[in-house]
Structures are given as structure tokens and as C-alpha cells.
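Every protein chain but one is kept in place in this view of the complex.
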Amino acid sequence: MRLEPTMKQMVIRRTVRKFAEARISPVTEEIDRTGVFPMEIIEELGKLHYFGLEIPAEYGGAGLDAVSYAIVVEEISRTCAAFGLCISVHNSVSANPVYQFGNEAQRKTFLVPMAQGQKIGTFCLTEPNAGSDVSSIETVAVRDKDTYVLNGNKIFVTNGGLSGVNLIFASTNTSHKKKEFTVFIVESKREGLEKGPVEELMGMRGNPVCPIALNDCRVPADNRLGAEGQGLKIALSTLAGGRIGIASQALGIAQASLDVSLKYAKERYQFGKPLYEFGAIQNYLANMATRVEGARLLIHRSAYLRDQGLAHTKEAAMAKLYASEVAVEATRIGLQIHGGYGYTKAYPIERYYRDAKACEIYEGTSEVQRMVIARSLESE
Amino acid sequence: MKRKERDSSSKDVWIFGDYRNYFQNRVTLQLIAKGRDLARNLGGKVTVLVLGEQVHQYAMEYVAHGADAVMVVDHPNLKDFQVETYTRIVASLVGNYRPDIFLAGATPFGREFFPRVAKRLKTGLSTDCIALEIDPENQLLLQTTPSFGGELLAEVITQNHRPQMATVHPGVFEEQPHDHQAIGRIIYPEVDIARDDRVQLVRSRPEQSKKGHLEDAPVVVVGGRGVSSKEQFQMLSELAELLGGEVGATRPAVLAGLAGEERLLGQTGKKVKPKLLITVGTSGALQYTTGIQGAETIIAINRDAQAPIFKMADLGLVGDARSILTLVLEKLRKRI
Partner (left out) sequence: MPSIRIDRHRMTIIREGVESIINPIDCVALEAALELREREGGEITVISMGPPQSEEALREALAFGADQSILLTDPAFAGADTLATSHVLARAITRLMPFPDLVLCGKQTIDSDTGHVGPQIAEELDLPQVCGVHEIHLDGDSLMVKRLYDGFLDTLRVSLPALLTVSHEISVPHHIPLGNLEKAFSEGEVIRWGLEHLDLTEEEVGLCGSATRVWKLHKAAAKRGGDIASGSPQRLAEHLIRKLEALSIIDEEEGKG
């Protein structure tokens, strides 16, 4: 296993950095303040293949490997966590399952516009009574000849506000004793799908997270992704890849925090010298840098396993767990280093602090990740 | 010219006379002064080379500012500074007269013409030198230039090739005062003046300057936390205007309502690379300095001698900004 990035991966990182600094950096503060994504940037990202990162070129994607994908998400998130979230969720848990489990017709109809950013995707799993406990979902899909009728409420749908394609996770065949789950591709403009108001969030404020309600929403059977009852398998397989993406997003936040904290420590003078010369601050920065490096290695290893076609459930869960906790700690310490100034909006660290917390919760809470890891250890 | 040529070259220092924008552009005069210093060490003389049409007036000026001789090639074909034509003529003259050192100002013309001459003569050229000295041991010209974007300083020598060529940015050296009693030779060499017509100047007009655009301003005056009132900030605006530039501000100044967000310089604001940046009452926080580090020359005014801004200033003035600027504005208003 290579421990150093390849030439290609270095160029990719640099290319994304250039774009992020030129086009996204000037608007991150405004996005956080207003909670609105500028659509021109979404369009630009689409043309540059950011919405089809791992999708093969024949469907309009970039065809990148998982490590390169992780690098892209990290670099975007380093500049704007809300965009990083959008890209990670769209790629890992929306476009990717359509590619993996969709038939050719579905790929042509849905995957191609998704890969080009013309339709942003969501993965609707969570409900008011079903967060970590996925099997408690109450959305049902009832077969009626060659359509399904969907009823239910999905909440906290990342990208919901701007999505064109939604993967809805519903239960089918409820008469059976064992619950069966099935995934449906439901277009936003389909009658019976209603989006609720965008949530007012603590952080990741540019991402239009909202509830999606399904009221007698009729969906053609052709929109069913995979077979009836295959939903859980799809979800679990999808989530593993999703963890790599979301871990990279957390890493981007942690790295950004390290960047600004280092800069601040070098230029802020107190007691006649820069903060950097105080042992307490050096300890903070050393810890931060070490943990960021650790998170990156965990992420890249799980991505590497994925690229090799090897099992990586445990590693991906570890990466997500660790990176999210590193992000929270890095931003907390980073804000402390900035002192009073860090508490104001004049510096970006307070935004990173607010953004980081979500990483420990979504895409499987830290508690769920630990469950996954423990179960994996059990069977070893 | 190579190896053996070194010994057969004269000990003279030649300066290319770039007389365009004569009153603003003093670089030739500055190089004459430096040239005299170098020639003295070598035991040679300073000659200025002037090409153009109706250029005799400049010859007299150059003598008055210290040239021992001025070589003049005056001809209608030389009216525009045409690179290929000038290259051929200058290279041929240098070939005949063999100066040891040949200097030019790093003006836009100098930058594109001098490398071509150096190539034609197959000799070495260093650009944007910030220092030129004669090494006492080997009599070589030590050419100090920044490289790698200013992160490194290189001391360069041209050991076996002649002439040793270098360009220098205006403002590095100081000219010597005009002396109307100075005496010098004016030489009119024989040279073939055929024009190279592959590049033709079709049209040339003075450029319209863009008003109010911070990133394009040649001069930027910046106010920081130390500028404590709107009235004081107004002084900076006036200074900027008198110098043909724009005013900028740091984050604390913007927060204090002294300037709008569009004037903000730094990490979260604009990045500027003016010819001159005067930064007033700014301590030198990195959030700010990343926006100005590309400036050619930085002058800092601050009351605190320990302020980090002085580490990145070419000239630092420790004192009360208001008093200093009041006096500066008084003088400038009379002149401009």
C-alpha cells in the first residue's frame, strides 16, 4: 500500500484547491450568514465533474478512485464545509447507489444528469421516529399494478432544498413478519412529493437541509432501485462509502482549523513574543496536527481498501468516527488559541467550530460507528 | 563573446540610455551614478548609449549627471523603440567597442530588449539586481538578484563571457546631482540603420486609467487600527489621490466604520500588488499582510517600533502618523 499520494492525486488536490480558493472562498462567509448556496457555483462544479467524482466517464463522471475522491471532498470542505457536505452526500449516497444498483435505463435517465450536476441527489432515510434506529422507519410503499404509492415523512434531508432526484428508503410488504425495505428513485417534481421549509442549522448553514413529505406519491415500478427487499443491503453498502466521504469532509474542517490556528499563533504577539513560542500553544498545535494526520491516514486506508475491492466496513466506520471527533476537538482548541478574536465573526474559526459538531451526528452518529466497529471486532 | 575575450575587453561600463518618460523615469541617471562607482574600481569610463530620433538633448543630460561619454545613434528609423532593430545595432556596437559591463534599467523595454541583446552576444544577463559591486579579488561584477519569488538572494557572476550584463529596477540606486559644468565626449559611431519591419507599431495612445479600482492602483495607502478617526483616514485618502492611487483598509478599520468593505485588504479582502504601498497604523497581522506582500515597495508608518509590520517594510518610519502626514501633505499639495 502506498503511503504517499500519487502524482495524479497531488495534482488533483492542487486543482481542487485552486478552484476552491478562487470561486468558493470569496463567498463562504456570505453563505454561512445567509444560508443560501449560490447556484452559479453549483453549475460550475457540475461542469467540472464534482457531482460525478467516482462515476465512470461514459456516464459523464470523472471516474476517480476512492482516494482521489476523498482528497476532493477534503479540499472543498477545507474551504466550505457546507459545499463539502453537498458534494459528499450527492456522490456517495445518492449517485453512487444509482450506479451500483441501477439498471441501464435508470443510469441513463438519472445517473447522467446527476453526474453532471444538473440534478442534485439526496438519500432520504431519517424520519421523526427513526434516526439511528433505521428499522423503525414508517414510510411505506404499496404496490399498485405497475406503480408504487409512497406515504411517509423524511426529515433532515441533506441537499433537500436543491435536489432533483431523491432516493427514498421505504418499507414494502409490511404483511410479512420480517420488515422488508426497498429504495425508490423519486424525482422532486413528482406529484405527491413535498419539500418542507429549510432547517435553520447551527452550522453547515449553506446546505439546504429540509423535510420531504410523501403523500400518495405515485412512482412507476421502473423507479425502484434494485429488487424489492434489497433496500437494507443497498443502504448498508452505500453507507460504507458514504462514511469515507463524510470523514473527508470532517478532515477538511480539521485541516482548515489547523491552518488558521498556526497562522494566528505565529502573528499574535503577547508578552513580547508570538503565541507560537509558548509551550501550551505548541502542545495544542502538535496534538491537532498529529490527529489530523491520523485521520487522513485512516481515511486513505479505507479508501484504498475500497479501491482494491476489499471489505472496508470497519475501516470506514473508524475513519468517520475518528475524523469527526478530531474535527470537533481541532475546532475547539483552534478557537481557544484565537482567544477573544476567535469568538467573533471576524475570524473563520467560529464557523469551523459550528460546522464541526454535525460531523459527530450525521451519516451515523459516533455511537452507531462504535457499534459497527464493535460488531466487526466481535466476528474477528 | 567568450573565454579569451574577457582579457581583451576594455574596462568600460556602458549604460543603455532609456530616455522615455524622462522626468518620471530616472533609472538611467541612477545607473550612471552606480556605473561611475564600478568604473572607478575597474579603472575605466562610463559611456551611455542613446538610440533614437532627435535625442541630443538627452546626451547633454547624461553628461551632466556623470557620464564620461555618450554614444549617440540618431536616425528617423530609430524613432520607435523597435526591439529587433535596436538589438542588432546595440549588439554590433558592443561587439566593436567591447565594454566590460553593460547595464540597463529594468523598464518594460529593458526587460524585453536586454535579454535579446545578451543572447545575440552569447553572454550572461541578470535581471532586477538589487546590488552591483566589483569583487576586489577577481574584478568580476557581483550581481545580486532575488530569485524564487524573493525567497532567495543569488549573487551571480559572469566569469568568462563579456560584457557582464545586468538590469536594475528604478529606485535601487541614487542618481548624482545635475552638474552643468560637467564635461563629456559625444561620439557618433558608424552603424547600419536598416529597420526590421516584422513588427510594426500600428497605433499608440495614452492609456485611460481606471478610477477607483484598488487592485489596479499603482499606489495604495492603507489605514489600520492606529488610524483613529474619520478625519485621519481622510488624510490617507488625500495622500492616495495626490500620488495617483487608491486607499485601502484593514479589518479593524472597516469594523470601525472608517472605510467600506470594498476597501478591505488581506486574507478575507483584496490582494494588491502596487508599485508602492504605504501602510499606516497597521501592526502587521498576517491576515492583513497576505494581501499586500506582493507590493513592490512597502513603506510603513507606526508608532510602535516593535510592530511586526516593520519586518516587511522597505522603509519604516517610527512616529506619529498624523504629524508626519500633515507635513507630507503640505509639501505634496504645493508640488502636484
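As written, the chain order gives the labels A and B, with residue 1 at the start of each chain.
Here is the rule we use: contacts are C-beta pairs under 8 Å (C-beta built on N, C-alpha and C of every residue); 3 or more make two chains touch, one makes a residue touch a chain.
As the structure is a computational prediction, the values presented were derived from the model and not from experiment.
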{"item": "Omitted-chain contact residue, chosen from A:G35, A:G61 or A:G84", "value": "A:G61"}
{"item": "Identified contact with the non-displayed chain, of B:K11, B:H75, B:R98 or B:R111", "value": "B:R111"}
{"item": "Chain not shown: contacting residue from B:I15, B:V156 or B:A285", "value": "B:V156"}
{"item": "Contact with the hidden chain (one of B:V55, B:L255 or B:V318)", "value": "B:V318"}
{"item": "Touching residues (missing chain, whole complex) on chain A", "value": "7-8, 10-12, 14-16, 18-19, 22-23, 44, 47-50, 52-53, 57, 61-64, 68, 72"}
{"item": "Touch residues of chain B, complete complex, unshown partner", "value": "20-21, 23-27, 83-84, 87, 107-109, 111-113, 115-116, 118-120, 122-128, 142-143, 146-161, 170-171, 174, 177-178, 196, 198-207, 219, 243-244, 275-276, 293, 297-299, 301, 305, 310-320, 323-328, 331-332, 335-336"}
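By definition in this document, only the chains that are shown with their structure count from here on.
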{"item": "Cα-centroid distance, chain A relative to chain B, in whole angstrom", "value": "53"}
{"item": "Chain A-touching residues of chain B, taken from the complex the two chains share", "value": "251, 255, 268, 284-287, 306, 308"}
{"item": "Chain B partner contacts - residues on chain A that touch it in the complex", "value": "29, 263-264, 266-269, 272, 346-348"}
